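Here the structure comes first, spelled out in structure tokens, and everything after it is commentary.
Excluded from the complex is one protein chain; the other protein chains are retained at their positions.
Note that the chains take the letters A and B in the order they are written out, and that residue 1 is the start of every chain.
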Amino acid sequence: MTEPLLSVQNLRIELNTRDGVAPVIDDFSFDLFPGEAISFVGESGCGKSMTALGIMGLLPDGVGKIASGSINFAGEDLATADDKRLRNIRGNEISMIFQEPMTSLNPVYTIGEQIAEVLRAHQGLSRQASWSKAIELLDAVRIPNPQARVSDYPFQMSGGQRQRVMIAIALACEPKILIADEPTTALDVTVQAQIFDLLNDLRKQTGTAIILITHDMGAVAEMAERMIVMYAGRKVEEGPVQQVIDNAGHPYTQGLISCVPHILEKLTTERQTLQEVPGIVPSLRDFGKDQCLFATRCKYVSEKCNNVRPTEIEFESSQTVACWHTERKQ
Amino acid sequence: MNNEDQYVVKARHPFAEAFEMFSKNIAAVIALIILFLIILVAIFGPTLYPVDPFDMVWMPFSPPGEEGFIFGTDYLGRDLVAMIIHGARVSIIIGVSAAFVTVFIGVSVGAMAGFYRGWVEEVLMRITEFFQVLPTLLFAMVIVALFGASLTMITIAIGAVSWTAVARITRAEFLRIRELEYVTASRASGANNFILMFGIILPNALPPIIVQAALMVGSAILFEAGLSFLGLTDPNVVSWGQVIGSNRSYLLDAGFTVTIPGAAIFITVLCISLVGDGLNDALNPKLRQR
Partner (left out) sequence: MSSIKTPLLTVENLGVRFPIKSNMFFKQKTYLYAVDDVSFEIQRGETLAIVGESGSGKTTAALATARLVTAYSGNITLDNTDMLQIQKEKLRQARTKVQFIFQDPYSSLNPRLRAEEIVKEPLNSLTKFSSKKKQTLVDELFKAVGLRPEQQRLFPHQFSGGQRQRIGIARALATQPELIICDEPVSALDVAVQAQILNLLRELQSKYELTYLFISHDLGVVQHMCDHIAVMYMGKIVEYADRLSLFNSPLHPYTSALLSAIPSVDKKRRENTKRILIPGDPPDPINPPLGCRFANRCPVAQDICFKEEPLLNQIKSGQKVACHLVDKEAKSPLSNLD
């Protein structure tokens, strides 16, 4: 039984809004083991990006903060770590790549400089050494002709290439964890396939654990071993990816899977019925209430759902669900 | 759509949020109140304090507070209080009218340049640059010297040199907004160019234009003060700059004749700037929380 690399316990992140303080992440716990690939799945506003920002210590100042809970990484609690220690960890032991490769790179520096900067800052390499390492990294992320391209500026590269550069920067210091926040949402599907392929290969080579944040169940199926489904700041389901897809315990997970038209192996004249999940996600001011926040959209809703927040119950082996009605089957 | 029923809301114009933000800015609100008082003074002052500013009421250089003259008298023995009150009128009228002329010219030029692009834009932008490069004070002086120093001419002169900033801002906003989908949607709905420019794009381009217009009032007042300090003023009206100008030789002996109108200008323009700043913060979407 290995020790988890990252163990988040009862995390609560609060945001200052016009109507007061709202728990955008509400009592959230999970473990990440070395070399594992997990995914946070959910729609926008469920808090998946906030969790990542919280782990990295990048919550917007004055707007969001970690209110309680712990983030245990390599023996220390990141929730209470000081700025200096967090800066040390960022880009070094835990890295993050973002959704918009167009704006995540600094337009006035060459990509070589941006990769080299990370190497110099965290590993203390010389200018020369960091530049050659940068070329090596560009090769590792499959950018053709890296010696020439290392002096290119971001505007000279396509979206897919820029995302690869982001991956190169993120993996430069061989971090233990890579957090990828919707890394391919802004890219074409053929480029997306290249990026997933690359990430999978790199994970096998370097043993870096990956947290993939996405709303696309297909991407989860391709990339992750375990998934955590989030809704309104809470975990609603967790388990091995294919197991959850085949037999989802939570009505929201079922909804997420069955509401997307999937490309099946063989198409027939029959069209799938898209199961709608009626209603909309609750607004921030309704977060944190002691009830199931999915209740208003759920067809299995009962009295208990409206009055007590569901606890996480073991549904199948290694699959947990936060729902009062897991006993109902299709 | 079941749970959407909980959120019955009432209509809230996009400006409502800006208004709320503005009200939270204490400096801007106080400045607005002071401006409001100045305007009241300008409107009702002469009725409540019916002293002719051109009348000699006492001996020259009577210090403030003596003989019942709160601000004292100037070098010709005229009541400074009356001069300040009448000057307020002039300043506000010129400030607002000049800002109006500026905005009118600037928005027209900027809108056409930003909407039509091509050679129209090139020509209009070269004209804008030409006016931008002109030494403003000298040009205004030339206009006033040629056409006479009436309030109208002064307003036109100030407008003629100040419109370029508004033109640039308007053009930039038009360039940005014309690419947004709701403009294309309006075209698909059959709107013609005129409606697109002034009915659809312009209302959405207003925020930075409003801010600039507010600040224009302040700079117009300063400009007018400068012109009348130099003597290029309508001799039939009293303006603050004129008071400073005519009393400037006596700065060391009777400094109050200069500092009091100076303070009036200072407070007015400062308040306008604070309100302008407040408007900028309120209307600038980047500062708003999502």
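By definition in this document, a contact is a pair of C-beta atoms (placed from the backbone, for glycine too) under 8 Å apart; a residue touches a chain by one contact, two chains touch by 3 or more.
Being a predicted model, the structure only gives us computed values, none of them experimental.
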Completion exercise
Given A:27, A:117, A:139 or A:222, the correct residue touching the omitted chain is A:222
Handout entry: From B:150, B:204 or B:284, residue that would touch the chain that is not displayed
Key = B:204
Handout entry: Among A:80, A:126, A:158 or A:205, the residue in touch with the chain that has been omitted
Key = A:158
Handout entry: Of A:84, A:262 or A:299, the one touching the omitted chain in the full complex
Key = A:262
Exercise for the section: Identify the residues of chain B touching the omitted chain, counting contacts across the whole complex. Expected result: 1, 4, 8-14, 119, 122, 180-182, 184-191, 195, 200, 203-204
Completion exercise
Interface residues of chain A toward the undisplayed chain are 43-44, 144, 158-161, 188-194, 196-197, 215-223, 242, 245-246, 255-257, 259-269, 271-272, 274-278, 280-281
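The rule is simple: only the chains that are shown with their structure count from here on.
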Handout entry: Distance between chain centroids, defined by C-alpha means - chain A, chain B (Å)
Key = 51
